[in-house]
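Omission of a single protein chain aside, the complex is shown with its protein chains in their original locations.
Now for chain A:
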Amino acid sequence: MLSAADWDIVQLSLKVSLAAVLITLPFAFALAWLLARGRFPGKLLLDAAIHLPLVLPPVVIGWLLLLALGPAGPAGAFLDRWLGVSVMFRWTGAAVAAAIMALPLMVRAMRLSIEAVDSRVEDAARTLGASPGRCFLTITLPLSLPGVVTAFILGFARSIGEFGATITFVSNIPGETRTLSLAIYSALQVPGSDATVWRLALISVALSLGALVASEALSQRQRAGRSGHVL
């Protein structure tokens, strides 16, 4: 059975991951929309920059976050001065690290979904009196919803597993930044804590598997249900 300490770790991990995904979702959707529909100079560069966390060593991302959000960093100084907050060594910092690492996966999932929306159907909505904003809300967004759901689940699963950027950026503080992955790593350093490692590892497997099964089940339901060709 899980101990109280285990539950605290799980709760912290869920809190960090949910916060990361919920904060990232609107930005990731906007970026996905830009990449799917936008035509502007530097699009390739933006695309590459968004994908960097997927290919860079996570420790580099953590270090870059330290530079940007540390007390002397531009973003960190701004947050401290205007909002009086710091994400350093806080669970919010862990959420920021997880968000950055999840961003490329989330953008990819939503971009594919937005690209799959038939722009001719959007034209039809406009001829029926829908302004561009209403067309987006009533046609584009609902039709790309499967991608949003997939992005949410993939981003969540990625955040649960986040390790390198988190430990570099906000360290490994019990109760504040020690999420599941960090707790497993810490337990591995302590002789005789095999049982803890097993329990935490099984929880990770269960959470990730649950997310993937949910994602697959949802996409199957989408395929079996109302979506399909236009005529």
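Criterion: a residue touches a chain if its C-beta (ideal position, glycine included) is under 8 Å from a C-beta of that chain, and two chains touch if they have at least 3 such contacts; residues count from 1.
Rule of thumb we're sticking to: contacts and distances are computed from a predicted model.
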Undisplayed chain, where the name is taken from the UniProt record, one of "Cation acetate symporter", "Molybdate transport system ATP-binding protein", "Acetolactate synthase small subunit" or "Anti-sigma factor antagonist": "Molybdate transport system ATP-binding protein"
Touching residue (missing chain; options A:50, A:79 or A:139): A:139
Sole residue of A:30, A:121, A:173 or A:217 that reaches the chain not shown, by the stated touch rule: A:121
Residue touching the undisplayed chain, where the options are A:130, A:188, A:201 or A:218: A:130
Hidden partner chain, residues of chain A it touches: 118, 120-121, 123-132, 134-135, 138-139, 142-143, 226-231
